[in-house]
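With one protein chain held back, the other chains of the complex are shown just where they sit.
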Amino acid sequence: MTHSPQTGRLIPDRLTSPASRALKSWEALLAVVAVTIFLLNAWASPYFLDPWNLSDATFNFTEKAMIAFAMALLITAGEIDLSVGAIVALASTAMGVAMSMGAPTPVLVAVGLATGLVCGAFNGVLVARFGLPSIVVTIGTMSLFRGIGYIVLGDRAFTGYPADFAWFGQGYVVWVITVELVIFALSAIVFGILMHRTSFGRTVYAIGNNATAARFSGVRVDRVRFILFLLTGLMSGIAAICLTSRLGSTRPSIAAGFELEVVTIVVLGGVSILGGSGTIPGVVLAAFVLGLVTFGLGLLNVPGIVMSIVVGLLLIGVIAVPRLISKLRT
Amino acid sequence: AGSAQAETVRIALVAKALGIGFFEAANKGAQEAAAELGDVEIIYTGPTDTTAEGQIEVINSLIAQRVDAIAVSANDTDALVPTLKRAMDRGITVISWDSGVAPEGRQVQLNPSSAPLIGNTIIKLAADHLPDGGQVAVLSATTTSTNQNIWIEEMTKVMGDYPGIEVVGTVYGDDLADKSYREAQGLMQTYPDLKAIIAPTSVGIVAAAQAVTDAGKVGEVNVTGLGLPSEMAGHVKSGASQSFAIWNPIDLGYSAAMIAYQLATEGAVAEPGSTIPIGRMGEVTLDENGEAAMADPFTYDASNIDEFSSVF
Amino acid sequence: MQPDPVTRDGAVLSLRGIVKTFPGVRALDGVQLDLFPGQVTALIGENGAGKSTIVKVLTGIYQPDEGQILVAGQPVRFPTAQAAGAAGVTAIHQETVLFDEMTVAENIFIGHAPRTRLGLIDRRAMRVRAAQILRGIGSDLDPGTRLRDLGIASKHLVAIARALSVDARVVIMDEPTAALSHKEIGELYDLVDTLKRQGKAILFISHKFDEIFRIADRWTVFRDGAFVAEGVMGDVTEGDLVQMMVGRSVDQIYPKRPAEIGPPVLTVAGYCHPTEYDNITFTLHQGEILGFYGLVGAGRSEVMQALFGISQPAKGACRIAGDIRVIRSTAQAVAAGIVYVPEDRGRQGAVKGLPIFQNVTLPSLARTSRGGFLRLAEEFKLAREYTQRLDLRAASLDQDIGLLSGGNQQKVVIAKWLATQPRIIILDEPTKGIDIGSKAAVHDFMSELAAQGLAVIMVSSEIPEVLGMSDRIIVMREGRIAGEFSGAAMTPENLIRAAVGIERNAA
């Protein structure tokens, strides 16, 4: 029978064009939402369309979004890191210690990054090496990392960072473009390429969909997981540098509740919390959507908690509505 | 700066967090000042929980709205500085009140009273009821609360004036009712001979009084510190608290609004030694740090509590 | 009983015009099926013919889009599995659908546990009845054992006991013998006979013709989701059934071609593991198909997975192309030219959620990408080449692999490995649950790989398959090598003796 192996049928590469897929994608939906909110804001407040104000508004999300890019990869791989807020706090504390010993800005930056990497490596070892579930590991390290910050600092604060250190969180590159915004954009590009254009990104998707089968396909699953935790730690370190610089001081309580906001950005960005799917452009859009919502409501002096209701509704609504529609259709 | 064109002066009164009775009362005072001045709009706002990050987001949106003045009770002395500096760069008048901001982040700090006076008052309230001396403990707010930390520091300085009184420990209730309650319980547990709990925070003092009542130690442990008459009335009557002190938060809010208005419009300058009129409260004089004290704390006990519990 | 015009006389359960579609697939296209009391009906069809789907329709797991289910002539609906059970339809499903953290008794009775007067679960009654049912199928499993502690064959017995725990008129068995050992298969046949005598109607799904001819009374054939024909067993030959299933004739299932056996490419020396296997030593030659036979649970998969770097042996080493070493990760194995087509396709083989072409290129990414950056055109090229060689049936290469039938998924998995151009390919139960047409294709392919100079290890629990395809056979029993056979010594008797240990007892 099928002796000649070349008799197989020709299978087309694709049935739908990438363009038509993109139109129906989550990112398209988010883009529509973002534009709508932008227009609503412009209509509701006379102060909205001011470049300086828009520039200030980016501070509402840039630091969290930096972490969200790494978290997007991590969640796509089927893991999660709830300790990011605590890593930021610990990295900030470490920088404070270095600063109080008289370290100059480059050393402070190195200390911040290194602390992030060490924390990420700690999570990564526990998850990738010892096979513990990441959600509970990072609930534990969340207390541990921040707890170390409290042990070091107690009720004190570190202040008096060198003047040039303020550049990261308070500086402008040109006109209204802040340093943080540039770091945000650069990390979006780097992580976008990493996730969508490299074989590393491909293995992340494979692991998220079926880690066992990925391992049976020669993928170094544990190494990829470890690297992802490392990256998340690193980005938390970068966020810590920005936030510390922006606040000009360190308390162990900084970045409280960051983890849930970061996860919210990622999930709103269309990354499946169960792993296996999601995109970086989606996360970028989600960051803008959330930034626009909170800034727009802030201009109307709506209390933060009411904003969080809106964010909660947005989170559930954006996921629920398409499902509801497809359910009603059938 | 931009106030010239605007017909009303917009003053933002930023609380540590929304919903706390003390700040709601301050808002009342600010509104009173606005009514008196006529062309003033008060924007009362604040984060939902007592974090510096939350306050920064709020302040950012106030800067964007180009309010004329921001009067803030800070959750963190230092963390607000860069943001408030930016506000000043954009021509906005910035003062802090109640809980202060480091000098470079504001033009004026309005202290409810002078810190040494408060520090002395809280320990005196405890000592007055302990003629034979004894152990007392402090239940503070968060570890980062500026004013509590300063008061406790001032209190420690004058401890020598109260021989026989021993401060055995300081715990933090984070201005959360349940945590303060548990910390108060822990204090009574750890120090069976404890005679008084000093809580210089309106959340902590209520929780501590409740904990003392629940532990059946009314009469043994006296809860004192700083609180609101409306919230403490029941505990004063039950005897859990012999007395406590507070300045009038309505006056504080009134004064803060007045100072902000003066600085933003009337050309009052924030320099050491300058005096700023504050309406019915008279005037304040700035010290070398740009700080001013409003009034002395007032002590409440069973004799006068009913009179004030309906006011604030 | 009232004769119904649409029901065949005497049928206890009939299906008429059942249609079931999934996104992109018409799994069932107006099929019919009749089951009679006291008779075994064999349902036959290629992979993806829709057999398991009809089982799920019958047991209330899927709702048909169109068509009728008739019980004793009356139309019924099964909105849930419980409704089907209440109507007397019970099934042993193709996948073992059990709960590892629960006891045997709980697994048997979950959903319909006996109650005390207070309405609470009566645990004692549950254990007693579970023990009864297990004894009825010749098993002495303790109902209190936790399922996680059982082997795969015992688990299958629990699944069977579960199906028998409801008072059923219709018993469905979807490839029930696929995971059972020799002895247990015999007991299962006895059980089928008992059920027949009790007047139950039995639907029996299997790809093994010997057992179909052994136990079935009637047959029904599906092809591509459509009904083809039905009849009684006496009237057909194996060839007829195959012809109907595949739509063409299959002349050779074991197309073993002689290949030139070359030098050794892999030597395994003294692999040991504290609980799984002991002192595994053998040599594999270029161009050779080395069969690994044993009862299910003999530990063959564990050994193969150790060779592939999934796990590590506690002791021992292997020599690959001159290097003596232990493979520590699957990535190392692939680099060394060893690849493994796993037994558990759904869990270990296919990355469901990724498209076909990405599944194919996953282990070859280093080759299709440049400097770590993906090149999609290269990926499609590679995927196209190898899926075509395996005659894959799919709508497009960027279709999710999870939408393919099991057999086609298996082809993608094999394509994935061939694309790495390995030197040694290990196939673990490569035709388990695969229809006869695809089976022949896989065998043919194996032959060709060997002829091209690959070394092939084939793990199989089917005697005709190992005998038909292997140049040499190693038999494993309880984690040890129990014998090695080549040439004239490769007889069914020798293999079974070694596998069940008669030889050792005699010695």
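Think of it as A, B and C in the order they're written, each chain with its own count starting at 1.
In this text, contacts are C-beta pairs under 8 Å (C-beta built on N, C-alpha and C of every residue); 3 or more make two chains touch, one makes a residue touch a chain.
Going forward, contacts and distances are computed from a predicted model.
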Checklist outcome for this item: Among "Autoinducer 2 import system permease protein LsrC", "Putative acyl-CoA dehydrogenase", "Sulfite reductase, dissimilatory-type beta subunit" or "Hydrogenase isoenzymes formation protein HypE", UniProt's protein name for the complex chain that is not shown is "Autoinducer 2 import system permease protein LsrC"
Checklist entry - Which displayed chains does the hidden chain touch? => result A, B, C
Next on the checklist: Looking at the full complex, which residue from A:146, A:202, A:220 or A:246 touches the chain that isn't shown here?
Outcome noted: A:146
Checklist entry - Of C:276, C:391 or C:429, which residue touches the hidden chain? => result C:276
Item to check | Full-complex contact with the absent chain, from B:190, B:275, B:289 or B:303 | outcome: B:190
Checklist entry - Which of these, B:167, B:207, B:226 or B:286, touches the one chain of the complex that we don't see? => result B:207
Next on the checklist: For chain B, which positions touch the chain that isn't shown here?
Outcome noted: 17-21, 24, 48-49, 143, 171-172, 176-178, 181-183, 185-187, 189-190, 192, 206-207, 210, 214, 230-231, 233-235, 309
Item to check | Residue numbers in chain A that touch the chain omitted from display | outcome: 82, 126, 130-133, 135-137, 139-148, 150-151, 153-155, 257, 260, 263-264, 267, 272-274, 303, 305-306, 308-309, 311-313, 315-316, 319-320, 323-324, 327
Checklist entry - Touching the missing chain, which residues of chain C? => result 59-61, 80-85, 93, 95, 97-103, 106, 110-111, 113, 119-121, 123, 144, 146, 148-151, 162, 273-278, 297-299, 302, 478-480
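The rule is simple: only the chains that are shown with their structure count from here on.
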Item to check | Most extensive contact between chains (C-beta pair count) | outcome: A-C
Checklist outcome for this item: If chain centres are mean C-alpha positions, then the most distant from chain B is chain C
Checklist entry - Roughly how many whole angstrom separate the Cα centroids of chain A and chain C? => result 43
Checklist entry - Any idea how many Å lie between the Cα centroids of chain A and chain B? => result 37
Item to check | Partner chain A, residues of chain B touching it in the complex | outcome: 18, 43, 45-48, 51-54, 56-58, 60-61, 63-66, 76-79, 81-83, 86, 90, 102, 142-144, 149, 172
Checklist outcome for this item: As the complex stands, chain A meets chain C at residues 1-3, 5-15, 197-203, 205-206, 208-210, 212-220, 276-277
Checklist outcome for this item: As the complex stands, chain C meets chain A at residues 250-252, 308, 310, 329-331, 333-334, 339-340, 342, 347-354, 356-359, 362-363, 365-366, 369, 372-374, 380, 384, 387-399, 416, 420, 440-441, 444-445, 448
